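Complex shown without one protein chain; remaining protein chains in place.
Then we have chain A:
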Amino acid sequence: MQKLKTSFYAAGLMAMLSAGTAQAVDKAELIAMGKAVYLNKSKGNCVSCHQIEDADATQAGNQGPPIVAMKQRFPDKAVLRAQVWDATVNNPLTIMPPLGKHWILSEQEIDAVVEYVYQF
């Protein structure tokens, strides 16, 4: 297991490095990717639990709080990212899946969805 983890992180790091040299994706692309992650059932599926002021986010659920006033509520973006990466740190019983910790999303997808929700 340990081996698998290390090679996984290594792969992640590689991907990040190569993205870095290629000047990464620009912010608009990242936000578009984040929106797809937010809406896609087999990706973040955030829409199943969080309402958001985006016309494409139809039939949003309400298990979690609505995504509003993100900048005010998360002045430190890293805190927001940490919530998405592993919500169980704040609340072990939470219904919110640990999207980073359980490899549901890639590191880049998490960056993307954070950028996307940070607009609201």
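Definition applied: a contact is a pair of C-beta atoms (placed from the backbone, for glycine too) under 8 Å apart; a residue touches a chain by one contact, two chains touch by 3 or more; residues count from 1.
Note that in this section contacts and distances are computed from a predicted model.
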item	value
Absent chain [UniProt protein name; select from "Electron transfer flavoprotein small subunit", "ABC-2 family transporter protein", "SoxAX cytochrome complex subunit A" or "Xanthine dehydrogenase, molybdenum binding subunit"]	"SoxAX cytochrome complex subunit A"
Touching the absent chain when the full complex is considered, from A:Asn40, A:Asn62 or A:Asn90	A:Asn62
Residues of chain A in contact with the chain not shown	1, 4, 8, 45, 47-49, 59-63, 88, 92-93, 95, 97-98, 102-104
